[in-house]
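Here the complex is missing a single protein chain, while all its other protein chains stay put.
Order of writing sets the chain letters: A, B and C. Residues in each chain are counted from 1.
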Amino acid sequence: MGEEIRKDNQVHSLGKADLHLSFGSQFGYLDLVQEVCDSISRMVGFDEDTRYWICLSIRESVSNAIQHGNKMDENKKVGIQFESFPDRLVILVQDEGEGFDESQVRDPLDPKNLLKPGGRGVFFVRSFMDEVGFEPLPGGGLQMRMEKRLNHKKQGEEENDN
Amino acid sequence: MGEEIRKDNQVHSLGKADLHLSFGSQFGYLDLVQEVCDSISRMVGFDEDTRYWICLSIRESVSNAIQHGNKMDENKKVGIQFESFPDRLVILVQDEGEGFDESQVRDPLDPKNLLKPGGRGVFFVRSFMDEVGFEPLPGGGLQMRMEKRLNHKKQGEEENDN
Amino acid sequence: MTIDTRSVNGVTVLDLHGKVTIGEGSREVRETIRELLKNENKNILMNLGDVSYVDSAGIGELVSSYTTVTNQGGQFKLLNLTKKIRELLAITKLLTVFDSFDDETAAVGSFS
Partner (left out) sequence: MTIDTRSVNGVTVLDLHGKVTIGEGSREVRETIRELLKNENKNILMNLGDVSYVDSAGIGELVSSYTTVTNQGGQFKLLNLTKKIRELLAITKLLTVFDSFDDETAAVGSFS
């Protein structure tokens, strides 16, 4: 009974992921962005828990691009570039805004900020990604660069799934 | 007991969907493309069954772009543009290939072709979408343009989900 | 996001369902809290057990619910933190700010 011929079902794994996405500034795309992020980071080989935190970071970054960068102007685009390497995933989030002075961003852990309603987005990204940077784009606009290494444990990854 | 305050959970519906996706020519992206297609067509307002056939069509189109257009060259890109209008969804699939003579494509319903293993992809797209066309791109490459109208019944939509 | 409101022994239990994220749910939470305070319901227990997703804006909603209720002399507590929410509250040093429970009876009983 039941001789199983289990065939390779990894035909679809990617050599090198390299995907670009762009859309008008609407929060309605956030779930889609999260799904794409999850698919790409699954292909790259991140476990479920790590993918959760990577994609939360991308949501935060895209939310900021929509809200602070493009100031909710639906005609302004958000661009996302996913690039995988054998040992890491690099994600670039681009907006058409003026950028900002990161030194002016308040520390959400400072006791005087602890009960502020906002100001935790960039902090989350820095907590869950390995490298984070902002750079102005040559043609105008801001690019947030995030990098996550494979097999690298950081805060938040020890917990099991809920 | 249980006074329910049901709030509007449609905050996230889109004004006008306008999303662009591009990636290297690998079949590994097909599931992701299908997910994105499903999300976009859900936002536009298509029912589950219609979304299934729209996204099958997009899969066929992208498969052709990868296989016939870009000839499996991972360095050549496939581009997909989703554009929604109040009454329809337009999807453009672009490859970097030479194009082809559509009049040379054989009819899969012709009895002499019925048992051929291939040649049903474009036929599926024409069956499930309302408008289908191929056009060369100005900078080289081929664009397949597909349009699906909302509230418009075509073959395949009468069936329930499986 | 939807919110169901129940009253248990003088405590208002808010059962949140779905996502509490930017653009979704934040206004709903705020309005619900405001209505409750207007009607002198100041003991509020927010049940997060059925919340599927929270981002930094969602955490912000928890914080502003807490400060709004506390500033009006009420008590705001949390029930059924998911692992992910607990993690986000931990790294933002908010876990000790909130009274939180995994048992509804214990949670309701804790209101003075």
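By our rule, a residue touches a chain if its C-beta (ideal position, glycine included) is under 8 Å from a C-beta of that chain, and two chains touch if they have at least 3 such contacts.
Computed from a prediction, not measured in an experiment: that's the story for all the values here.
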- Out of B:S22, B:S63 or B:Q81, the sole contact with the unshown chain comes from B:S63
- Message: In the complete complex, the non-displayed chain touches which residues of chain B?
- Response: 27-28, 30, 52, 56, 59-60, 63, 67, 108-109, 114-118, 120-121, 123-124, 127, 155-156, 159-162
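The rule is simple: only the chains that are shown with their structure count from here on.
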- Whole-angstrom distance, CA centroid of chain B to CA centroid of chain C, is 42
- Distance in whole angstrom between the CA centres of chain A and chain C is 27
- Message: Touching at least two other chains at once: which residues of chain C meet that condition?
- Response: 23-24
- Spell out, as numbers or ranges, the residues of chain A touching 2 or more other chains. 27-28, 30
